[in-house]
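One chain of protein is taken out of this complex; the other chains stay put.
When the chains are written out, they are named A and B in that same order, and each has its own residue count from 1.
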Amino acid sequence: MSFFDKLEKVDVRYIYVLLFIIVALPLLRPIGMPISMSPMTVAFYDTVEKVKPGDVVIVSVDWSAASQPEQYPQTKAVIAHLSAKGAKIICLGFWADGPPFIDRALKEVFGKSKDDPRYGTDFVNLGYVPNGEIGMAAIGKDIQATCTKDYYGTATSAIPIMKDVKSGKDFKLVVSLASGTPGVPEWLRQIQAQYGVTFLTGVTAVSAPGVRQYFPLQVAGVLEGLAGAAEYEVLLVRYGYKGTLAPPMDSQSLSHLLVVVFIVLGNVGFVLRKYGKAK
Amino acid sequence: MSVAIRRSLPLVITFIAGLLVIGDYYFKVPDYNKLVSNWMSFVNVASSFAVIIGYVTLTRIHARRLTQHKAGWYNSLALIFAMYGLLIWGLFLSGGKFTADPAYTYWFNNLYVPLDSTIFSLLAFYIASSAYRAFRVRTAEATVLLISAVVVMLGRAPVGPAIWPTIGPITSWIMAVPNTAGMRGITIGVALGVLSMGIRLLLGRERGYLGPGA
Partner (left out) sequence: METLEILGTLMAAAFTLMVYSFLYKENKAYRFAEHVFIGLAVAHSTVISSKYVWDTAFTPLITKGDTFWILSILVGLLYVFFFSKKYFWIYRIPVSTVVGTGIGLGMAGLLRSQFIDQIIGTIGLPDPKATWISGSYYINVVLIAIGTIGTLFFFIFTMEQKGPLLYASQVGRWTMMIAFGAAFGFTVMARMSLLIGRLQFLLDYPAGVAWYSIPVAIVVVAAVALMERGKGKKA
C-alpha cells in the first residue's frame, strides 16, 4: 500500500482528535485575527440604525437549542441594538425552545426580564405561538387574540407596549432569527408580502445561501451564522456592546483551514492514482 | 356514518379550510377577515393536541421494553422518567408558570440545552471526516463545486481575508450572483411544484396526509 493509500484509509478517530485540538486551541489562546465585514451584516446594521424611538419591532426567536452557538449571540446583539435605538421590542417564538432563550437574552441584556421596570413598556416576551405558518398569519391578523398572555402569564391587553399594536400593519420592523421551518419563507409569505413590513433575518449558516436570493427586495439584511454575529458585535462596539466572539472566530478560521487541508489531502491520492492509470 | 361520508368528510374539510384562507389573503372584507381570524385561532388550539399522539406512542413502546426487560430497558426507564418528570413539573408543580418556572428553567438549561447542542455538534466531526474521505473531484462539476466551497469557506472566516484580502469580495460576488441565480431558479421551480401539489391536495386528488386507507 502506497503512502497515499494509507493516508486515504486512516482511522476517522484521528481526524476527530485533530479537529478537537484545532478548534480548542484558539479558545484557550486566542489568536486575534481581524474580523472582516460582510455586506449582508452591514445592510442588517444599517436597517436597524434607521429605527426611531418608539417604533414597534417584532423579534422572533425561531431556533432550537441545537443552533444556540450561532443564534444566541445574534439574539442578544439584536435586542441590545434595538434597545439602544429606543425601539419597543416585542419578542416571541414559533419554535418551542425560543421563549426560554428570549428570557435568558433579556436577563443578559437588561439585567432582569419580567422584574425589570422597563418590562411591559420597552420590551415584552409574548412566549410561544404554535403551528408555524398558521401562527404567523394569526399574529399578522390579530396579535392580541393570538397571544392572549405573555410568557409569564400576564394578560397581553394589560401590557402597555401592546396598547396600539393590533396587527401586522402596526409592525415597523420584523427581525426573525430562524434556523429552519417555520422560518424566513413563512415570514415572507404571511407578513412581509401581506403588510409590506421591513424584514431582517439572522440565520444559521446552513440557511444563509438559501436566504440570499431574497435580498434586497424582500429581506433588508442578513446575519449569516456565527460570522454574522461576530461582525455585528464589532459594529455594536460604538454602543458599548461587549462582544465575545473573537476567539470562536479564530477557531472557525482554523477549522475551515483544516477542512480545506482534508479535502486537498483526500484528493491528492485520488488524482495521482487517476493520472497514473491514464498514463 | 356511511363509508362514503367517512371518506369525503376530511376532503371537504380540507377544501373549505384551504379556500377560506386563500380568499382571506386576497379579499379585504371586514366580517369575512374576522371569521378567518377566529378560524386560525381555532386551528391553532386544535392542532396543539397532536402532541398526545407522540406521548402515547413513546409511552407504549418504552413501557413494553421496560415490562419485557428487553435489552437496554434502563434507557427506556430513563426516557419515561425524563418525559413524565418534566411534564408533571411543568404542568402541575410550577405554580402556573409552566416553562417560566425557575426550577423548570434549571432543567432546561442544564440538561436539555447541553444535550440538544451536543448531539447536533457531532455533525462537525462527520463533516470533517466526510470532507477527507468522500469529497472526490471525479468530474468537472465536482471540481467547480469544490473550488466554490473552498473559496466561500475561506472567504467567510477571518483567515481568508487575512491571507488574501480579495477573497472577501470574491466570496460576496459568489453569494450575490451565481448562488442567488441558482437558488432563485430552484425557488421558482419549487413554488410551481408546491402550487400544483396544493391544488391536488385541495381537490382531494392527493390523500397521503390522511394516513393509511384514505
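Please note the rule applied: a contact is a pair of C-beta atoms (placed from the backbone, for glycine too) under 8 Å apart; a residue touches a chain by one contact, two chains touch by 3 or more.
The structure presented is a predicted model; accordingly, all values stated were derived computationally and were not measured.
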Checked against the full complex, the residue among A:7, A:205 or A:265 that touches the missing chain is A:205
Residue of A:23, A:56, A:162 or A:177 touching the missing chain in the full complex
A:23
Tell me, which residues in subunit B touch the chain that this view leaves out?
6-7, 9-11, 13-22, 25-26, 38-56, 58, 72, 74-76, 78-87, 90-91, 98-99, 104, 106-127, 131, 141, 144-153, 156-157, 169-170, 172-192, 194-195, 198-199, 201-202, 209-211, 213-214
Applying the definition given at the start, please give the residues of subunit A touching the unseen chain.
13, 16, 19-20, 23-24, 27-28, 39, 42-43, 66-70, 96-97, 99, 127-134, 137, 146, 148-149, 153, 185-186, 188-190, 192-194, 204-206, 208-210, 213-218, 224-227, 247-248, 251-252, 255-256, 259
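Just so we're on the same page, only the chains that are shown with their structure count from here on.
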Listed in rising order, subunit B residues that touch subunit A in their complex are 21, 25, 33, 36-37, 40-41, 43-44, 47-48, 96-97, 99-100, 105, 108-109, 112-113, 116-117, 119-120, 124-125, 127-129, 131-137, 146, 149-150, 153-154, 156-162, 168, 172, 175-176, 179-180, 183-184, 187
Along subunit A, where are the residues that touch subunit B in the complex?
8, 12, 15-16, 19, 23, 33-36, 38-39, 64-69, 97, 99-100, 103-104, 114, 129-131, 134-135, 137-138, 141-142, 145-146, 151-153, 194, 205, 208-210, 212-213, 224, 227, 249-250, 252-260, 262-263, 265-267, 270-271
